[in-house]
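Sharing a structure here in structure tokens format.
Left out: one protein chain. Kept in place: all the others.
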Amino acid sequence: MSRLAQGGLIDRAKPLQFTFDGKRYSGFAGDTLASALIANDVRLVARSFKYHRPRGIVTAGSEEPNALVELRDGARREPNSRATTAELYDGLTAESQNRWPSLAFDAMAVNQLFAPFFGAAFYYKTFMWPKAAWEKLYEPMIRRAAGLGRASELPDPDHYDKVQAHCDLLVIGAGPAGLAAALTAGRAGARVILVDEDFRLGGRLNTENVEIDGSAGLDFVAATEAELRALPNLRVLTRTTAFGVYDDTYAALERVADHLAEPAPYQPRQRLWRINARRAVLAAGALDRPIVFGGNDRPGVMLAAAMETYVSRFAAAPASRLAVFANNDAAWGSAFAAHDAGVTVSALIDTRADVSPVLAAKAKARGLRVVLGGRICDAHGKALTAIDIVAGGRTERLAVDGLAMSGGFSPNLQLTCHHNGKPVWNDDIAAFVPGTPPPGMSVAGAANGSYDLGDCLREGAARAVGALADLGIAATALTVATATLNGTAVSAFWHVAEARTKAFVDFQNDVCASDIVLAEKEGFRSVEHLKRYTTLGMATDQGKLSNMPGLAIMAAITGKSIPETGTTVFRPPYTPVAIGALAGHHRGKDFRPTRLTPLHGWAREQGAVFIEAGPWLRAQYFPRGAEKTWDQAVNREVRAVREGVGLIDVSTFGKIDLRGRDVGAFLDRVYINTFSTLAVGKTRYGLMLREDGFVMDDGTTARLAPDRWVMTTTTANAAKVFQHLEFCAQVLWPELDVQLTSVSEQWAQVAIAGPRARDVLARVIDDPATIDNGAFPYMSAMETRVMGGVRARVFRLSFAGDLGFEIAVPARQGEALARALMQAGAEFDITPYGLETLGVMRIEKGHVTTNELNGQTTALDLGFGKMAKKGDFIGKVMAGRPGLVDPDRPRLAGFKPVDPNDRLRAGAHFIAVGAAATTENDLGWMTSTTWSPTFGHALGLGFVKGGTARIGERLRAVDPLRGGDVLVEVCNPVFFDPEGVRLRG
Amino acid sequence: MLITCPYCGARDAHEFTYLGDAELIDRPDPAGPEAEAAFHAHVYLRDNPAGPHRELWYHGSGCRQWLTVTRDTRTHAIASVVAAARPEVAR
Partner (left out) sequence: MAKAHFLEGIDPSTPLAAGRWGAATATAGVTMRRLGGLSIASIVSAKGAAPAVIAAIEAAHGLAIVDRPEVCAGTGLCCVGTGPGKWLAVAPRDDGEAFADGLAAAVGAAASVNDQSDGFVIFELAGARIRAALAKCLSIDLDPPAFVPGSAAATLLALVGVTLWQIDEAPVYHLCVGRSLTEAATRALAAAGAEYGFELTLD
């Protein structure tokens, strides 16, 4: 056991059992999976992506490139989970990934032997030819060999929340700088949100043995947390990663229940926070960096800061004989912490020739062996057993089982770059520091390159004061008199040139120093090219560890400075985010809101089969008795209407109330035809164009009183037309007196059609005399009463093309109206019909719908050219363009198969008989087709050059995609009742 | 992105629909000379400035006002939001 006998922020009274690769282990509350594995002496935890090299834990945070596991099992199995951030819970199960047949013996490790062939861009170069083999052979093979973890492929049993928050100040990171910022702002009364990805507040204070104003760092954390949590104006979110900065909005992911075996009932697994923060302080700390030397990826080699975290915070010793290899003072602190905790530190190797006397004295006091001006060129062992130290011209092999490396720190400045901010190189700390952060963001502490503890505290407080001052909120900075001074000196060092074995830059994507040399040789010198060519920084860790050494090596090869070489662009998310969290509750059938008509319950009673029509659920057809297929029902419904009477729910139409003195003039400008002359009590079909001359929508508008009109729009365009009319009324012609109100939700609307329609309505309307053909001819409209006093609007029109009425009643009366009509029509065998039947009948009648009003057709194309008035209307000028009035443009016509047994298909193109089916010979295309029970054969609508001038002509309807080639005859598009006798009867 | 609607206050951009260049406010005179050329320019020709841009947004999921928003296309910083109706006729 490598669990230290004492210390650590773990609860030894709460042991937790877990399994890794099927073997049982034990840890404590407060452990991560990584710390528990270290405490159980598990050093080999993963295989690498390309070479299948054995790998161990490298970091203690979300930047971990190696220790990726499949966490949990069954439907909750999540691949590529970082063992370093997975909190231990009782019963946790994890499996290593990317190995076969087992982690200890991985057959794929033979890849290493071929490593000389597996260099940068190996896949690109090798699997280029033949092209067809990619999909079937190469890609599956490569994916099997190189894949990471396995997704569960079962439906996710958890649910996810999305939450909106608003605050004056968002503080990202709860280390010393973040805590000082949050406390300063919280005390000032500002609305503050403090987020940290860890499950404990404190950041480095959880690890480092420091004092603040004479108290232990941990006591400072405890006191600060208690005060923060008591403030009503401050929200603390732990286990929460701020992962992206968008316009005015920060995105953060809270792992609500990932530390539990499963979420409590109804508890979300994760919550996506959208935070509108007026100001933000980024205090995300800094990350230790690896040094590139031979075998630096062997299990047992980890970052010095991580080693210190495992020893101090988790009381888990990653090694029994440890060496430290560094270029900076901080790593010496890590070495001292390990030594003080009882770990044998065999050597402290620093690349610098000189270090401060204070450090040297501290090492001497502990009896540590120090090698200055030294390097480790190679590490050995499947799991680390020895290192080769180069110093003073000679090489020494030292037996160790752990190595803590540190190439200095990189500020965690990713979020400052999400608005295209460019990091700036700072030679003093050999690191990039934030350039121009997004508006409203300032940076404090280690994330700003300020590593000294006192500086972190002071900077955090000062940034909060500054941010709140911008908002007019006075704040007093938290004051700190004394804080432990640790050395922060560093001297840039990236790559041990003497390395004899593979030296890794990107652990997760197996990119070696030699790959960068190769990329440079082949001309991929820009960092963006280097990244794509070698895959450096493209893994799930997004190069948090590898970018700096990678570009430093490229800079050295090309003889440029690091700032001249530049960095790649950091983009959101900072760490991976589950798609489920982005979706929240908008999944499955709740992907978007479902709209139900006021007659939905009635239609369900009638046995309707429903279909999604945009957001609406509409009755598609109403199967009866022994009907087995939808077309049996539809044929019956069509015949019922044509021979008797049917009814359909048309409540989904957009309904717009227009009032004012100038509505007539207004409608004249938005419709191509004239409305100002429409008499009260009449309704008229109208066509609306876009300003470019193409049709936007059609519908009818009725005049109910001199200054009161009601417009119907198509279901699909209801919102778009309302928006358009608002634009016309508010912006184009504000001088017109027009008030627009959407009344779509207020009115249920039922259409009845068929020869018996009037007989049915006469039994429901309070005054039957008012619907006589003489009193209420085709295209009439009135406000009236039905069902004994219920307010109603009745319109004499029919999309089905038969004698018909549309009856609107207040929505809550809709189902009562449908039932009253069914009862009144019982003796005529009144039949409810759905969208399919309407679709058949409108083709029979030649009525156009979305298939024809597809945004590419003009009034002329649709045969409505004569409707256009002389005066101005929207789209008039542009509709007159030569190309749009070209007589050769395909125009609407009807089509029927010459052989009545042939079926027609929408999408078929018209070709002259005897001509080749080529683009040059294309005469037009079919837009809508149906089988018509009324005529006993198929019917179609479509656009053909010459339009109805070709009536009687025969053409081929060619459908090469589906192998169709049918002889058709061009017809009047109005097949049914072309004289309108039924309609007007 | 937040758009501060003059009626509703700061609202998420999801509540708005974008139409385009605020030049669309000025519909050409259909009876004027060169009407076709003027409409062609009105419908199709747009500047694409890198910088401040006056554009039309509709607050369809809020107060249903048409708004003229001056937005910097490089940064999305919004300098002003006013009702799109011409000032001499605005309410």
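Going in written order, the chains are labelled A and B, and every chain counts its residues from 1.
As a working rule, contacts are C-beta pairs under 8 Å (C-beta built on N, C-alpha and C of every residue); 3 or more make two chains touch, one makes a residue touch a chain.
As the structure is a computational prediction, the values presented were derived from the model and not from experiment.
Novice: Specify the residue from the set A:Gly149, A:Gly460, A:Pro549 or A:Pro598 that touches the hidden chain.
Specialist: A:Pro598
Novice: Among A:Asn276, A:Thr850, A:Asn921 or A:Thr948, exactly one should touch the missing chain; which is it?
Specialist: Touches the omitted chain: A:Asn276.
Novice: I'm checking contacts with the chain that's been left out. Which of A:Lys23, A:Arg394 or A:Lys589 qualifies?
Specialist: A:Lys589
Novice: Decide which residue listed in A:Asp21, A:Asp41, A:Asp90 or A:Asp156 touches the omitted chain of the complex.
Specialist: Selected residue, touching the omitted chain: A:Asp156.
Novice: Counting contacts across the full complex, list the positions on chain B that touch the omitted chain.
Specialist: Chain B touches the missing chain through residues 7-12, 14-15, 61-65, 83, 89, 91.
Novice: What chain A residues would touch the chain not displayed?
Specialist: Residues touching the hidden chain, for chain A, are 75, 155-159, 161-166, 191, 264-268, 274, 276, 584-590, 592-598, 600, 604, 610, 616-617, 657, 659-661, 707, 734, 737, 739-741, 743-748, 791, 810-813.
Just so it is clear, only the chains that are shown with their structure count from here on.
Novice: Centroid of chain A to centroid of chain B, CA atoms only: how many Å?
Specialist: Here chain A and chain B have centroids separated by 28 Å.
Novice: Write out the stretch or stretches of chain B touching chain A in their complex.
Specialist: 1-2, 10, 12-13, 17, 19, 24-25, 27-28, 30-31, 35-36, 39-40, 42-44, 56, 58, 60, 64-66, 75-77, 83-86, 89-90
Novice: Taking the complex as given, what residues does chain A use to touch chain B?
Specialist: Going by the criterion above, the answer is residues 246-249, 276, 419, 439, 691-692, 719, 723, 726-727, 730-732, 734-735, 872, 876-878, 880-881.
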